[in-house]
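Structure below; questions to follow.
One protein chain is absent from this view; the other protein chains keep their places.
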Amino acid sequence: MDFSYSDEQRMLADLVTRVVADHYAFDAREGYIASPEGHSPDVWAQFAELGLLAVPFSETAGGFDGGGAELMVVAEGLGRGLVVEPYLGRIVLAGCFLDGALDDAAKADTLEPLITGEARWALAVHEPAGRYDPYWIETTAVKDGQGWHLSGRKATVLAGDSADHLIVIARTSGDNPAQSGLSAFWVDADTAGVRRTGYTTIDGQRAAEIWLDDVAVDADALIGVEDEAGTALEYALDRGVVALCAEAAGAMEIACDLTLDYLKERKQFGVPIGSFQALQHRMVDMRMNLEKVRSLTLWAACSLDGDATERRQRLASAKTMVGTAGRKLAEEAIQLFGGMGMMDESSVAHYAKRIIMIDHYLGDANFHKDRLLRMLAEESVALASGKADRAA
Amino acid sequence: MDFSYSDEQRMLADLVTRVVADHYAFDAREGYIASPEGHSPDVWAQFAELGLLAVPFSETAGGFDGGGAELMVVAEGLGRGLVVEPYLGRIVLAGCFLDGALDDAAKADTLEPLITGEARWALAVHEPAGRYDPYWIETTAVKDGQGWHLSGRKATVLAGDSADHLIVIARTSGDNPAQSGLSAFWVDADTAGVRRTGYTTIDGQRAAEIWLDDVAVDADALIGVEDEAGTALEYALDRGVVALCAEAAGAMEIACDLTLDYLKERKQFGVPIGSFQALQHRMVDMRMNLEKVRSLTLWAACSLDGDATERRQRLASAKTMVGTAGRKLAEEAIQLFGGMGMMDESSVAHYAKRIIMIDHYLGDANFHKDRLLRMLAEESVALASGKADRAA
Amino acid sequence: MDIEYNEAERVFRDEVRAFIADNLPEETSRRVKAFKSVTPEMMTAWQGALSQKGWLAVNWPVEHGGTGWSPIEKHIFEEECAEAGAPRILPFGLNMVAPVIIKFGTQAQKDYYLPRILNNEDWWAQGYSEPGAGSDLASLKCRAERDGDHYVVNGQKTWTTLGQHANMIFVLVRTNTQVKKQEGISFLLVDMNTPGVTVRPLITLDGEHEVNEVFFDDVRVPADNLVGEENKGWTCAKYLLTFERTGIAGVGISKAALAHLKEIAAGQIVDGKPLIAHPRTAERIVDLEMELMAVEMTNLRTVSAAEAGGVPGAESSFLKIMGTEVRQKISDLYREIAGPQALPFTYLEDEAAACVDDFASPAAPTYFNLRKLSIFGGSNEIQKNIIAKAILGL
Partner (left out) sequence: MDIEYNEAERVFRDEVRAFIADNLPEETSRRVKAFKSVTPEMMTAWQGALSQKGWLAVNWPVEHGGTGWSPIEKHIFEEECAEAGAPRILPFGLNMVAPVIIKFGTQAQKDYYLPRILNNEDWWAQGYSEPGAGSDLASLKCRAERDGDHYVVNGQKTWTTLGQHANMIFVLVRTNTQVKKQEGISFLLVDMNTPGVTVRPLITLDGEHEVNEVFFDDVRVPADNLVGEENKGWTCAKYLLTFERTGIAGVGISKAALAHLKEIAAGQIVDGKPLIAHPRTAERIVDLEMELMAVEMTNLRTVSAAEAGGVPGAESSFLKIMGTEVRQKISDLYREIAGPQALPFTYLEDEAAACVDDFASPAAPTYFNLRKLSIFGGSNEIQKNIIAKAILGL
C-alpha cells in the first residue's frame, strides 16, 4: 500500500498545473466561455501536444495506458483551474467509448485524431425520457438495406455543440432500461435529419440538444458489435464518473483555499472574520467534506479495473458523496464569503456553481444512491438466505 | 386567532407546575422510579384531587371536556418535570379509549374510578410482530358459548405492570393491518392464562410485556361494539401522540434552560464556555428545534377534533418532528454539557433520555413519516388526475 | 386559545382574495409562481392597484394614508398576496424610508415624500451597505461635508437592489470622523439624477442584474434632505432596521413554491411513474411540508403575540433563519427535480430554453439566486448572534 504519486503521475500533475496557471486566469476563462467555441482551441492544442489527451486510453489504442489514478490526477488539475475544455465530452466519454467498443486492430487508427487534438467528437447517449439513466434509450436504429435509419432525441450531449461527428447510442433490441440491446453509430453532424441546439451550461460547459429525424447512415456506421454497445458505454461512463469526481475534488480544494484566504483577509468589527469561532468550525467542516470526497474519489479511481461489484459500489459512493458533500461545501463557501460569494465577478461563485452542478452530470446523488440501494437489496437476499441456511 | 391561554388553561398549567415543583425534585423522582410502583401513588392521588385526571375526558364521561389544548398544557407540565406518573398509560390511552368506545350511558360510571385515581388500567394494544403499527393485531378472540378465549402477546404495555385490569385489543375479523375488525376486552390481570413481566424503561417509565394463553372471559368483557374498536383506538392513540409531543416540548424546554445555564456557569480557559461563538450558535439551533416542536405540537393539539386529513397530517408531522428535532436537541444538550452530560447524576442526562426515547412510543419518526408519505401519494393521484382533466 | 381565524378575520381574508382575483393579472401571477422574472412595469402596476385601493402602506399610521391594519390583518394580506403569486412590494420606499420620515422627518419632508411614495411617483433605493461595511454597518466610510446649504457626498454604496430603476436613494453618510463610529453618521435623501451619482450593475452568480453599486462623486445634496439631526443618523438607521419586519418568514412564498414543485413532480414521468412517487423525492417534499408547517405556526404565534400587544423583537431573527432555510431548501429541491434539465443556462437565452421543459429554466438560477436569503438583510450568522445576545443572554 502506497498512496504517493509515481514519477509519471507527478509529471502529469505538474503538466496540468502549468497549463492551468499559464492559461486559465479568471478573465481568460471568461473569454473562452464567451467565445463561439466555448473553450480555447489553443489550450486544447497544448493539451494534445503535452500528451494529456492520450491519458485515459489503452496502449493498444495508442494511449498513455493511464489507469483511473492518472485520469484522476489530470481531472483534479482541470477542476482546480475550472477548465472548460471539452476533456470530459470528447476524450473521456467519446474516446473511452471507442476504446471500449472497437476491436484491437481498429483502435489505434481510430483514436489517433482524438489524441492529436484534431477530432471533435461527442457521445450522444442520454435522452429526456431517461433522465439520468444511460440505458433508457428510445432512439431507434432501423436496418434498411445496406444502412440504418436513426430517429430520436438526445439531451445535454457534452461537447455536442462543437462536434463534427456524433457517436449515437440507439436501441436495436430489448426493452428499456436494459443495458443490453444497444448499438452505437457514427453520425456526421451535417447529415440530413440531424438538428441541434448548442448552449452554455450554467457552470460554463458546452453541450447540445440533438434531434435525429430519420437520419440515414451506411452499414459501416455501426461501431463495434450490434446490440453490444452497453458494455463500452459502462466502460466510458465509469471513467466519466471518475473524471467528474476528481474534477469536483480539485474545485472543492480551491473553493476551500479561497474561503480560507477570505476568512483571513476580510475584516468586520475590526478583526478578521476568521477569528470568529463559529466560522472556524464551519471552515473545518468544509475541509472535512473535501477529505471525504478526495477519499472516495481515490477509491473509485483505483477500482476501475477491479472486481465489478466493488467498482460499482465505489463509483456510486464517490458520485453520491460529491453530490452531497460537494453541495454543502459549495453552499458554505458562498455563505462565508457573504455578498461577495454571490457575485459573478468572484471566482468562488464559479467554483461553487461547478461543484454543485457536477451533481447534474452522469447521474445525481439520488441516481447513484439508488444503485447502492439495489446492491444492498441483492446483498440482503444473500444475508437472509445465509440466515436461513444457518437456521436449517 | 388568539394563542393566549384561557383562564382555565392557565389554571391547569399552574396546577401542574405546582405539583411538579412540590414533588418532583431530582432525588424524589429517582426514588419514585426505584420504588415498586415505579411512580408516586401520593402524587397520583393529588393529580386526582386537583382534577388533572379528568382533563382529557368528555363531559359525558364526567370529564373536564378538555380538548387537545388542555391535554397539551398538562402534558407539557409533566414533561418539564420529567414526571413518571402513569398519566399516558392509564389516563390518556386506557381512559380515552373507553371514552371513545363506550356508549354515552356507560361512560360516566365506567370512567369514574379512573378520574378519582382508584382505577389502575392499561391499554394492551401493540404486539411484537406489528412493531409500531397499532392495527397489526395477531391476538385472537374466539367466541366460545357465552364468552371469549383470548390468546396472543402484547408488547410494551404502558402502565401494564401495575394494572389490575387490562383492555386487550384482539382481532375478531379482517386481516392485518386493517383498522377494522378489532375488538376490545376487559381482562382482569389475575385471570388464569395471563402472564406478564413488568419493567422500567430506560427513560424511567413503567411498562409490561404480557402473554395471553387461552384466557377465558365472559361475554360482557367485550367493550363497545364487536369489530369496531379501531375507531376508539385511533381516538385514544391520537390523544396519546399529542400528550407525548407536548411532554417532549416541555422536556426540551427544560433541557434548553439547563444547557443555557451551564453555558453561563461553566468556565474553561478562564471564561464561561457560553462566550464561545460556536457554542452560542449551537445553542440557538437548539432553541430553534424547540420552537419547531412547540409549533407543530400546538397545531396537532388544536386539530384533534377537526378535519380528519388535517388532523392526521398534523399529528404525524408533530411526532416526526419530535423524533428528529428532539433527538438533535437532546444530543446537543449532552454534548454542550460535556462529561457532565453523560452522568446519571445530572438531570440533563435524564431529560435527554426521555426526549430521545419518546421517539420509541406510539410510532417513531419513520413510522409517522410513512403516514405522511401515504397521504402525499393519495394527494399525488389527485394532482395527476387534475392534470389529466386539464389536458383533456 | 384558538388557532383558527375568527369570523371577522375570515371576512377580511375573503375581501383580500376578491381584490387579488380582480386586480392581479394572470400573466404576472403565472410568472411569479413559476420563478420567472417580472418586469418593473408589472411590479408598478400591482403597486398602483394597491395604492388605489388604499392597501399599499400596510405599516403606516392611518393619518399618513396607512391601512391601520392589525398584525393579524397584515399577516393575512401578505400571505394571501404571496400565495396568489403577487409580485413583492418593494420595501425601500414604503417600509424603510417612509417610517423613518414619519418618525424623524420634518413636516415638509412628510408632506412632499409620503404622498409620492403612496402614489408610486418615486422609486426608492437603499444606500446602507458599503464594500467594507457589511455586517459591521457602522463602520461605513461614505462622506458628506457641509458646504453652505448643501452636503457634498463622496463615496460608494453597494448591494443596492433594483437601483437601476430608482430615482431616489436614502443613504447613510459619515458627517463626523472625529467621534465614535456610530456617532458621526447622518441620514440623507438623495435624488439619483443629481450630477455625480453613478449606478454600476452587479451581476450575481445566477446571471441576474438585481443589485448595483452606487458611486457618489461630489454629489451636492440640499441640506433640507437631511432626516433627523446631523450626526444622529444611526438612530434612524437602527429604527429602520428594527422596524417591524412582517412577512420575514416568507411562508406564503414558500407555500406557493412548494405547491408549484408538487405539480411539476406529479407531471414528470421517470422510470414509468411520476417523480413525486419516487421515494426520495416524496420524502423531501414531505420533510419540507413539515418544516414549512413549523415555520408557519411559529410565525402565527409571533403575529398573535403582536396582536395581543407584544413587541416582536429578536423573535423575528428566529423567523428570518427558519424561513430562509426553508426557502433555500425548496429551491434546492427545485434544482434536484429539474435534474439534467437544470444544466442549460436558459434564463435569458430563448434558444436554449427551447431545449428543456418550460418549468425547468429557472431552476438552477433560482437556487443560486436564493443563496442571498441567508446573506442579505442581516446574515443568518448575525441573526444567531442577535438571538444569543438578546434572547439567550450569552
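Note that the chains take the letters A, B and C in the order they are written out, and that residue 1 is the start of every chain.
Just so we're on the same page, contacts are C-beta pairs under 8 Å (C-beta built on N, C-alpha and C of every residue); 3 or more make two chains touch, one makes a residue touch a chain.
Note that the coordinates shown come from a computational prediction; the quantities given were computed from them, not determined experimentally.
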item: Candidate in contact with the missing chain, chosen from A:R18, A:K143, A:R195 or A:K264; value: A:K264
item: Residue, one of A:A192, A:A219 or A:L373, that touches the chain absent here; value: A:L373
item: Among A:G274, A:G326, A:G341 or A:G363, residue touching the chain not depicted; value: A:G274
item: Per the touch definition above, residue among A:R29, A:K154, A:R314 or A:H360 touching the missing chain; value: A:R314
item: Absent-chain interface as seen on chain A, which is shown; value: 1-6, 9, 69, 260, 263-264, 274-275, 277, 280-281, 283-284, 287-288, 291-292, 294-296, 298-299, 302, 314, 317, 320-321, 369, 372-373, 376-377, 379-380, 383-384, 387
item: Interface residues of chain B (partner: the chain not displayed); value: 126, 128-129, 131-133, 136, 155-156, 177, 197, 199-203, 205, 207, 209, 267-270, 278-279, 327, 331, 334-335, 338-339, 341-346, 349-350, 352-353, 356-357, 360-361, 364, 366, 369-370
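Following the convention adopted for this analysis, only the chains that are shown with their structure count from here on.
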item: CA centroid of chain A to CA centroid of chain C, Å; value: 39
item: Distance between chain centroids, defined by C-alpha means - chain A, chain B (Å); value: 51
item: Approximate Å spacing (C-alpha centroids) for the pair chain B, chain C; value: 42
item: Multi-chain contact residues (two or more partners), chain C; value: 381, 384
item: Sites on chain B at which at least two other chains make contact; value: 277, 280-281
